[in-house]
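Only one protein chain is missing; all other protein chains are in place.
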Amino acid sequence: MRMRTLELTVGVFILAGVLALAVLAMRVSGLTNDATGDSYKVFAHFDNVAGLTTRAKVTMAGVTIGQVTDIRFDKNRYTGFVEMAINKDVNTLPADSTASIVTAGLLGEKYVGISVGGDDLMLAEGDEIHDTQSALVLEELIGRFLLNTVSSED
Amino acid sequence: MAVSSEYIVDLQQISFTRAERVIFDKVDIRIPRGKVTGIMGPSGCGKTTLLRLIGAQLRPDSGAIVVNGQNIPELGREDLFAARQQMGMLFQSGALFTDLSVFENVAFPLRVHTSLPEDMVRDIVLLKLQAVGLRGAHKLMPDELSGGMKRRVALARAIALDPELMMYDEPFVGQDPISMGVLVRLIRLLNDALGLSSIVVSHDLAETASIADYLYVVGDGQVLGHGQTDELMNSDNPRIRQFMQGEPDGPVPFHFPANGYIDDLLSRERT
């Protein structure tokens, strides 16, 4: 009888440990979002993807609707190639929507924001978003600002 | 494997040193089969070490320890554990497993070395406990027993596998006269009834002499003498006589080596 309670408590302990690992995997590192089963892939070319990382969120109207699954360099077009997985239930994105890389706050992380277009055709698996807006690079911005001030002083 | 020689244990030219101190220097001891052999000597002369050498818990610097025809120091780990099943040892403290009941303690060797069915284990355990007079205590835990009872349970555990050789490490230390008498009787009884050979290591002269068939006296890393009990009592060797008759001063001095007494008292030197 004592053996039985021992077995049970140890069993609960091991279960709790494994469950903790599962929670860390799903809830904390957000592996669930990786479930590509209920999502479809679209891609886009950006002139500059600086700061964007895989698994960055893809939002529309501030709501996360998917995530970036792959970023690589397109050597034919000299641009950054970004692949995104969009949740299946968000299947009403017009084909001429705009994808832009935006920053959360001044120094925050980069993510992809999508703004709606007006096309009747909807984006589907494997489509490309043609209209893109690159990442805002702070140094370039400051550089341009300084240039402007210098030239306006002339 | 059973070599039917006259001696069950044969120590040949054993030398053993610990921390630069010579415990044994080329010692020969032979333990006759089927008898109770007492090994006696003053405290700290290495009597317990001797048992540990036979049980291979220690390794001699040189010499052979032949038990039942096997040279113990040369055995591999596996063979050694097999050889130890032929030996039973009663430790000074009893060394019962504190997390097991009396019954489980005695059943322990049976459980690890045999695959007997549970009811047979139970019969054997009760049999062994009956032999030491503690069958009624089989449900108790070790910390509920007195020192003497613990030692008797340990004895039952040591004979659970019917060993050929029983070793007793100071079995009489710290026992009241009654449990001492019980133990003395038990050692003799078990030896004769189970056909064991026994080694009793002790410095309690009267008790050991009363049960031993043969005696060894060791001291200073040597065997000082051996023989039947009465032979030794009347030995000419002054060291043996001092020990056997319990004289406080003699070849083993009463005083720790020191400077002259008067000089020490008169000198103003702070110690």
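Going in written order, the chains are labelled A and B, and every chain counts its residues from 1.
Everything that follows uses one rule, which is that a contact is a pair of C-beta atoms (placed from the backbone, for glycine too) under 8 Å apart; a residue touches a chain by one contact, two chains touch by 3 or more.
Criterion: contacts and distances are computed from a predicted model.
**Student:** The hidden chain: which UniProt name fits, "Intermembrane phospholipid transport system permease protein MlaE", "Germination protein", "Fumarate reductase subunit C" or "HTTM domain-containing protein"?
**Tutor:** Of "Intermembrane phospholipid transport system permease protein MlaE", "Germination protein", "Fumarate reductase subunit C" or "HTTM domain-containing protein", the absent chain's UniProt record names it "Intermembrane phospholipid transport system permease protein MlaE".
**Student:** Which of B:Ala64, B:Ala82 or B:Leu194 touches the chain that is not shown?
**Tutor:** Considering the complete complex, B:Ala82 is the one touching the chain left out.
**Student:** Per the definition of touch given earlier, which of A:Ser29, A:Asn91 or A:Ser115 contacts the omitted chain?
**Tutor:** The missing chain is touched by A:Ser29.
**Student:** Considering the entire assembly, which residues of chain B contact the chain that has been omitted?
**Tutor:** Its contact residues with the unshown chain are 52, 55, 57, 77, 81-82, 84-85, 87-89, 91-93, 95-98, 108-109, 111-113, 115, 154, 157-158, 161.
**Student:** For review purposes, identify every residue of chain A that touches the missing chain, sorted by number.
**Tutor:** 3, 6-7, 9-10, 12-14, 16-18, 20-21, 23-25, 27-31, 33, 55-57, 64, 105-109
The rule is simple: only the chains that are shown with their structure count from here on.
**Student:** Measure off the straight-line distance from the CA centroid of chain A to the CA centroid of chain B, and report it in whole Å.
**Tutor:** Centres of chain A and chain B (C-alpha means) sit 77 Å apart.
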